[in-house]
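Only one protein chain is missing from this complex, and each of the others stays in its spot.
So, chain A:
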Amino acid sequence: CSRAKDVTMPAKLPVNFFSTRSAVIDLFRGQLDYADQLRQDSEIVLYFFYAPWCGQSIAARGEIEHVASRLSDQVLFVAVNCWWNQGKCRKQKHFFYFPVIHLYHQSFGPIEYKGPMSAVYIEKFVRRVMTPLLYISSRSKLLDFLSNYEPGVVGFFEFNASPQPPGYLTFFTSALHSLKKDYLGTIRFGVVTDKRVAEEISLVHSGSVYLHRHANTSLIYPKDIMNFTAENICKWALENREMLIRWLRPHGGKSLLLNNELKKGPALLIFIPYNPLAEIHPLLDEITKVALEYHKCNKSQAAEADLQHAGDSDSPAFDSSVTDAQLQFSETFPIAKYPCCNTVVLPQWHSISRTHNVCELCVNQTLGVKPNKVHVPHCNFLEIEAALDSFYLQEHTFFQVISNTIECSNFLSFYSPFSYYTACCRTVNRHFLSFMSSEKTIFQTPKVAFSSHGKKDNTQFSIPHIEDRNCFIPDLNISSTNITGLSCRTNKTLNLYLLDSNLFWIYAERLGASRSTHLKEFAAIVDLKEEVHYVLDQNQSLVGPTLENFIKNFSVLYSPLKRHLVDDPSVHSAEEHVVTEVTTSTFQQTVFLSAKNVLLLYYAQWCGFCASLNHIFIQLARLLPPDSFTVARIDVTRNDLPWEFMTDRLPTILFFPHQRKEQSVKFPEDFSVNLPNLLKFVLHHSSLSSSEPCTKECLHKESVLQQGHISHLEREIQKLRSEISALHQAHDQLEAQLSEARREEQRLQQQKHTLEKQHKTLQLHSEQLQATYDQKNQELLEMAEKLQELADASENLLKENALLRILVASRGGKLQSKDEIEEPLQSEQTLPEDNDISLSTATAALEEKRIDNIDTIETEDSSGNRTE
């Protein structure tokens, strides 16, 4: 028994985790060494480290099998049980969670996959590991590559010179490296081998690397500052990439991701179903377009008329040739961030004049590239030089300009057919005021200018020409009709985020996405600081224009957006409860518009203090007349209410008196919530009483009240009746118990009688026994006496015998003395022998007698024994 206590059992032996038919090699005994061997055979290997007991491993198993079935011809899938404590894997690796997915690209790795455990995402990632670099063969491919909303890094490597140009391997590795940091691969890496294609993005030398950005200047990897290593390239790209719109993909563990992002300011969360494997994402493209427009910001002008400013000192190719004075200007100019623009102060016409003509000269070499996609590529010193040259050639055209308006001119460079210049000139007072205003006006410049030029230049870019035009100057109020650059014009800047509704729809539901819709598209603006959120009308489909409107409506001063109140959809108003369940949507109707007194309980299901009051409110609701009182409650975790009706503690009890609904009263918190207190509270505040003289109406009311009273009393009577019946029941029960008890008593009485009888007989018996005992004792004593007598007699006999012997002996002696002395020895020998025996028996008898005298009371048995 005690041994069983120490019985233990080792863990069960591991078995197959994946089915043997699956494309995944299952090393369920944790043979890590074998897993390493396998790696030699395949270029791409995926390791799935699992623990057989782990729910997440089990959930991911199917997903991995799915991916394996699609990619098994190119990728080796190896699953390793990394829990089995006899296995190599467990001994060598120390994981804090399961499953862990590692990928190897030949010798590079491990690259850990940290994304969602869903087949499409995993497959996408594996494919990225398979081809970390995209080969860009033509200009159109390049445009496609750059037009993507995800940041793109392009490397230019000329392969004709040597089989593998220097730096190419490093670049390739950096692409793999970026997958380590960035599990979703939001930075894409491309490689260009054609010199002419490379020129598009002003890459001239083989081995240069280019980071494309939409709203900011694109960058070239500064080889002279940073070593050309895979880590550095990756780091550089990650640090400098543009994040106009970001995917949010919470990993499921404890994380501050949303906290950190939403604390930055109001955020627009856009939920769309996303398939990472899909070739095209039309909706995503549309949203990206809106995001780009929104962020064009101070560069909006640049984007339109490609007004750029050469003030970006970060730009590695920047070299200002302007004078100090000009620099000064460019510094004071608020839009000094344009990377590829140059401010040119024109020679003054009138030296006394305190005004200057200032021109903003910008280079745009992207006209050949699709408009709206690639607006501001990299700035090149040569180009600026060329632009300046061209500009000074045309200088005279600008001298006349003395106006408060801005005039812009576009002209093509005679160096590059892909570039053209924009010059926007205006007269400037030295007072900054006018600059400030001009800044604004610049931003207002509409798109028209750009698109028209884009088209024109696309068709006839080979012909240098000058175009003069007056830029449109709108009013200084922020236009609510244009989203372009809105993010900088408003002080309510939004950060834009995307969420995959296949994975994170729950957040949308939390924000009030309707559960009935099949289309999982949803957009909401969340302002954590103000504790409000707005929802894009769910009857509108989520497309560019509606999104734009949504953003614009948020941005304007008197926003027409209304705080969204999330409603509990699970409450069915059709269901009748004793305590009325109020929701956001029925609040007004049930509480405010109803012609009854309303007692409203604010509660939450999880709050212990609320739930334990349920029965009290049910009782109250059953007590109060339903035609003049409503007892209601609202779950405030699931139902938002207008600010004025919010409460910060739960439970809270409010009373809304009939006809004075605005004068709601709160049940005082330091009173305990019980039926009498609630009744008093209701009674005190309800508006039934009136001391005014009774009119017909009052009489009517009175009669209604009395009617109510009557029905209440009837109910009370009903209750009392049922109480009586319960009492009867209890009575019957007691009766039954009583009779049972009586029966029991009787039974006991009888038992007592029989017991008494038994007792008597027993007593008799014992008396008899006593008598026999006494008798026996008597007999014993008599016996003893007899024995004594016998003993005495025998003693006497012995004495007599001895005397006789002496007598005989003396007689014999006399006889012998008379005869000869020949035979006396023989007779003397036999005689003492006899004498000895008789003596001993005599002493024994004497001793027995003595014992008898000491123990006078002896049991029959022992005395019997003795007598026997």
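Assume a residue touches a chain if its C-beta (ideal position, glycine included) is under 8 Å from a C-beta of that chain, and two chains touch if they have at least 3 such contacts; residues count from 1.
Convention: contacts and distances are computed from a predicted model.
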| item | value |
| --- | --- |
| Omitted chain, identified by the protein name its UniProt record gives, among "AP complex subunit beta", "Centromere protein O", "DNA polymerase epsilon subunit 3" or "alpha-1,2-Mannosidase" | "alpha-1,2-Mannosidase" |
| Which of A:196, A:254, A:518 or A:562 contacts the chain that the document leaves out | A:254 |
| Chain not shown: contacting residue from A:669, A:740, A:774 or A:795 | A:669 |
| Residue of A:30, A:52 or A:190 touching the missing chain in the full complex | A:52 |
| Touching residue (missing chain; options A:543, A:561 or A:623) | A:623 |
| In chain A, positions touching the absent partner | 4-11, 51-56, 58-60, 63, 83, 85, 95-98, 115-118, 121, 250-259, 262, 502-507, 510-511, 526, 528-529, 531-533, 566, 575, 577-579, 581, 602, 604-619, 622-623, 633, 635-637, 646-652, 668-677, 679-681, 683-684, 688-689, 691, 702, 705-706, 708-709, 712, 716, 719, 722-723, 725-727, 729-730, 733 |
